[in-house]
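A protein chain is absent from this complex, but the other protein chains hold their places.
Letters A, B and C mark the chains as written, and numbering starts fresh at 1 in each.
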Amino acid sequence: METSLLLFLLLAPFAGFLFNVFFGKKVSRNVSGTIGTIAVAISFGIALNFFFQINSTKKPILIELFHWMTLGNFNVGFSFLLDQLSILWLLFVTGIGTLIHIYSISYMHDDENLHKFFAYLNLFIFFMITLVTGSNLLIMFIGWEGVGLCSYLLIGFWYKNQEYNDAAKKAFIMNRIGDLGFLIGIFTLGYLFSSVDFTTIKTAVASGQTVDLGWLGFGTFCLFIGASGKSAQIPLYTWLPDAMAGPTPVSALIHAATMVTAGIFMITRLNFLFDLTPNIQMIIAVIGAITSLVAAFIALVQNDIKKVLAYSTVSQLGLMFLALGLGAYEIAVFHVITHAFFKACLFLGSGSVIHAMHGEQDMRKMGGLRKYMKVTYITFLIATLAISGIPIFAGFFSKDEILMVAFHENKALWVIASLASIMTAFYMFRLLYLTFFKEFRGTDEQRHHLHESPSLITFPLIVLAILSTVGGFISFPGHSWLNEYLKPIFIRAREEHHVDTTTFMLMGVAVVGALIGIGIAYSNYIKKSQVPGADNEITGFSKVLYNKFYVDEIYMAVIVRPIYAIASFSKNFIETALSGFIFGLGKVTNMVGTQGRVLQNGSVGFYLFVFVIGTASIIAYLFLAQ
Amino acid sequence: MDVSFLLIILLVGAIATFLSGDKWASKIALLFSLAAFGVSVYLLNLYNAGQNINLIKQWVTIPKIYIALGADGLTMAMVLLTTALTPLIIFSSFGNSYAKSKNFYALILFMVFAMVGTFLSADGFLYYIFWELSLIPIYFIALIWGNGNPQSRKKAVVKFFIYTFAGSLFMLVSFIYLYQITGSFLLSDLIRAQLSTQEQFWIFLGFFLAYAIKIPLIPFHTWQAKVYQKAPAVGTMLLSGIMLKMALYSIIRWQLPLAPLAAKEYLYYFVGLSVAGVIYGSIVALKQKDIKKLLAYSSLAHVGLIAAGCYTMTLDGLRGATLQMIAHGFGVVGLFFAAEIISRRYTTGKISEMGGIRIQSPKFTSMFMILVLASVALPGTFNFVGEFELLYSLAQKSVTICIIGGTTIILGAFYMLRMFQKVMLGEKNEKFFADVNFNEGLVMVIIIGVLLFFGLYPKPIIDLITPSLEEAIKVINRI
Amino acid sequence: MLTTVFYILSAITLASAFLTIFTKNPIHSAIYLVICFFSIAGHYLLFNAQFLAVVHIIVYSGAIMILLLFTIMLMNLNKEDEKHKSGLTILAAVASFCLVAYVLLAAFIKSMPILEKGDYYVSGEDYQSIKVLGQVLLDEKNGFMIPFEFASVLLLVSMIGAVLLSKKEEKISL
């Protein structure tokens, strides 16, 4: 029963994928989109079913399908594990997935390759389910790479534009760098535990099996590299902003809500290993904090609506890693969920705006959309309030908990994270003001076409806005349902901080910080009616920020160019030299032949002379050598 | 029935094809290659049922040479790979018309005959004969039916011939030295030779030269790219799909068992050299302007990893190597076939002259995409299983080497996707590109099916080869 | 007595050999060569190998020299037509003469102790009469029967070859 349900859960999106690949072109657009949506909705239903089941039984479900490969002295099976963590992830992946599918039916309606779009989205959901339900690292890796592939396909969905293809390629390769880390991590764990199965490793750790902590640290560090590739952390984050080349629903689904949280999922999955290696945890926390700050800085001055959201995603992911690094896995998970709600809402809202603006993404050409797009504006506002950390909205609770943990563990990290949060409030409201307030700055033709999006687009927005509002209550401070729910996946219980005056003080500080950020944005963009200048007018530090600290350029100069240079050098010189050497051997033979030809000068006298000398030498050798 | 039946079928097929007219040659060749495939499947059943399918007969008394043909799981896997690829390769050539096609197809079957013989031989001398015999047909195939300027083609092909031939002579020297000691060419007798590490080193080196040139490993690879580019698609497929597996197989079958001490003593040098080839091949592939050359260098990178896995002499390494040999065999044949499909329509190999194919032929694009993904070892494809085990075996020996070798998954993605982007994506090309026809599609679908099926369920192959490889490890570790 | 004869014969041999080489007229060379052959036959007689001496004179002085003379006369070579030799040729000839002489003599001198061991004795057995020679040559078991037959085949073949080569009708390209 469970096996077949699981298979349905897995294969429903895959069936949708196959249908859309093979028949998508023949059926009408709506059918294609509807089937894609229904496929994901089925998975969502099954996930809900599992959720209720596990809530009552509290027992993880382990399903082994068949034997996959043999490594050294242990087997790796095609098996799946449904526990609290994976079901939680399943719920919001398929749930938000369903919403975004609905949204896409309308959003992508005019695209000629609509069926392919849904095929890829379904494939993505399939791989994402594989990723979260896999019971060992290798199955997880299938999903891990699979979602990377779908990300590649969807970023480069408009394949006629080679810049988009470049972005897709970049995303895939950056991810692959992380994947190599992941692989090495798998090897290390396999070597240490003779297994790559989560439950086996967990049992081994729980039973106190002694492992070489040095190697374990190496392994967890490699896994962290893998996570930082997928979840866009320093130094591998640059692909995510570029990934905005894909259609907006893709940005919402893959590059905000689900795929990029895979790294957090993986680290949470293996929390018991990271707990054993505090040094690596420290690295994770520091990297997370720095990422959140750097990304927030860059987001301050971006003018592309999706780029701002992308950097905000990187920044929020940084906060999650900070929480992970501090050992507060459940808080990271909490933030993942709330972030999925409001960031999906923001992306979809921006998609709605872009849809209305006919593809225009530059905020400098927007403004005043509030009047034209009421629903979009309200939902966008709610999500913005949520991400800025205004109380009662979802983001407030999760972000506040992260800051609180940081405050207790390490004050410096707390300062960095708080700074990032203040900046978040600022740039998000900057985005809101520039887009929805004041006068419209686009062309007349665009103004003429401005309209509220159809209900298929607004419906997901409303649902997500509601979730962004109430989502925070799943982990209300002091009475956290989430913490209770997730307890079974940890070995070591984290001591909860009591709700005391410090808590309220920190909450107050955070809210005040957010309000300061909002206030600055208000004074700049509403009071002073500023509009960011053209690209070439930007100077000083903001130019550095606008150009994203020149990280792409630095990578280009430090890594990509040298590789190309080595490639050219190898191709032009080493290859030639090697080839020349081999040909040289032939040439030496040839030359000896030519020289030998000169010896064969045809003069019999000379031959005789050499003959005599040779004979004499042989005789001398035979008789006189001893 | 023993394994010699398979050889007889292939030889008879070659003769029959040669005697038939140009019109029917391709069909007859296909028929015989399918028959050979059927026979090898039947032999596999016999082998699995535990029957004796080996053959051993005295051939020459002085020196003592046997006609010894034998098959274990590893051999069966390689023979099946060969006989399964042959019909595909022959069928894939139906889209081209070759002058004097009876000679062409007869040579193909003859080459397959020699290669299957190489896999099956259990006597060193017989093995050497088959090994060299396989070189002759490909020389003519590449020389007569190749592409491009005849002058430069001749240069490339003759270089290839002399180079590989010269390499093989060192192997012959090693064999003769071993014969001097043991008085027999039988593998089972040769491994009993009592040799010092120094002697083994020289024997190892003799084998190594032959194999390193054939595989090829850097820095012995310079013949490869040009020959792959100049040879007809069928020749390239035979070379890359099967012939280089011959050398990799021989490492496991001959080189390591005959000189285990040397292999252990100098393990890191040979693993390091192989892994260096991985990086080097990947990097040079980045700058290739010709699609076939790019695939050649990518092949260089992949086989470097396979060789590295072989030289680790761990069970994982050998198993991964065998799995990857099969996966790479299918994958590279598919990729070269895709390149051939493109060059059939564009009549050029230059990447810069391609682009925008995806708009015109979505089916071909999907197939090519899957092959590219298989080549970069995406999980779920057969290549992943092999590459994963290979890297795992490297990690057991040295994590550093594993990381260096692992960069293949990054660089591989880099050059393959770059190539895919430039060839397939982008704005519409003014040149017309027809989508795949039924024949082409069939070949592609079979190859993709094999890659995906075994990617998810490699158990049959793992079960087939593991006992033989454990046996091989035991022989290697006998001293 | 014998020593004197030996020295006289040796002097004739060497002198006529030298003259054979240095005489410019080929006919004279041939005549000096005949003298040389006769003196070598004399050496054979000194060893009491009469049969050999006779055969030697028949074959060399009779057959071979006549052939040579015929050829010389056929080609009308009786006049001096050899070009002036270069210094290099002379130097090469002298050098190899010295070298070979040095090597051979050194080899002989080195093996001299074996010859001078002093245990040399004469058994007095007959070993070189025609009877003995015939037995050695034509004995089927221990003798040189088969080589003898081969020698005859060789002579036949060379005869055919010579005829074929010197036939005038077919031009032999060289």
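We adopt the following convention: contacts are C-beta pairs under 8 Å (C-beta built on N, C-alpha and C of every residue); 3 or more make two chains touch, one makes a residue touch a chain.
The rule is simple: contacts and distances are computed from a predicted model.
K.L.:
Have a look at "Phosphodiesterase I", "ABC transporter ATP-binding protein", "NADH-quinone oxidoreductase subunit K" or "Cation:proton antiporter" and point out the UniProt protein name belonging to the hidden chain.
P.N.:
For the chain missing from the view, the UniProt record says "NADH-quinone oxidoreductase subunit K".
K.L.:
Based on the whole assembly, the unshown chain contacts which displayed chains?
P.N.:
Contacts of the unshown chain, counting the full complex: A, C.
K.L.:
Among A:Lys26, A:His448, A:Lys528 or A:Arg597, exactly one should touch the missing chain; which is it?
P.N.:
A:Arg597
K.L.:
If you put the missing chain back, which residues of chain C would it touch?
P.N.:
Residues 2-3, 6, 10, 13-14, 17-18, 20-21, 26, 29-30, 33, 36-37, 40, 43-44, 46-49, 52, 55-56, 59-60, 63-64, 67-68, 71-72, 74-75, 77, 82-83, 85, 89-90, 92-94, 96-97, 100-101, 104-105, 108, 112, 115, 120, 122-125, 127-128, 132-133, 136-137, 144, 147-148, 151, 154-155, 157-159, 161-166, 168, 171-174 of chain C touch the chain that is not shown.
K.L.:
If you put the missing chain back, which residues of chain A would it touch?
P.N.:
Touching the chain left out of view, chain A contributes residues 596-605, 608-609, 612.
The rule we apply is simple: only the chains that are shown with their structure count from here on.
K.L.:
Based on Cα centres, what is the most central chain?
P.N.:
Of all chains shown, the one whose C-alpha centre lies nearest the global C-alpha mean is B.
K.L.:
Quick check: how many Å separate the C-alpha centres of chain A and chain B?
P.N.:
37
K.L.:
In angstrom, rounded to a whole number, how far apart do the mean CA points of chain B and chain C lie?
P.N.:
Roughly 67 Å separates the two chain centres.
K.L.:
CA centre of chain A versus CA centre of chain C: separation in Å?
P.N.:
100
K.L.:
Could you pull out which chain C residues touch chain A in their complex?
P.N.:
Residue list for chain C touching chain A: 89, 92, 96, 99-100, 103-104, 106-107, 110-111.
K.L.:
What residues on chain A touch chain B, complex-wise?
P.N.:
21, 66-72, 78, 138, 141-142, 144-146, 149, 152, 156, 159-160, 162, 165-166, 169, 172-173, 176-177, 179-180, 183-184, 187-188, 190-191, 218, 563-564, 566-568, 570-571, 574-575, 578-579, 581-583, 586
K.L.:
Which residues of chain A touch chain C in their complex?
P.N.:
605, 609, 612-613, 615-616, 619-620, 623-624
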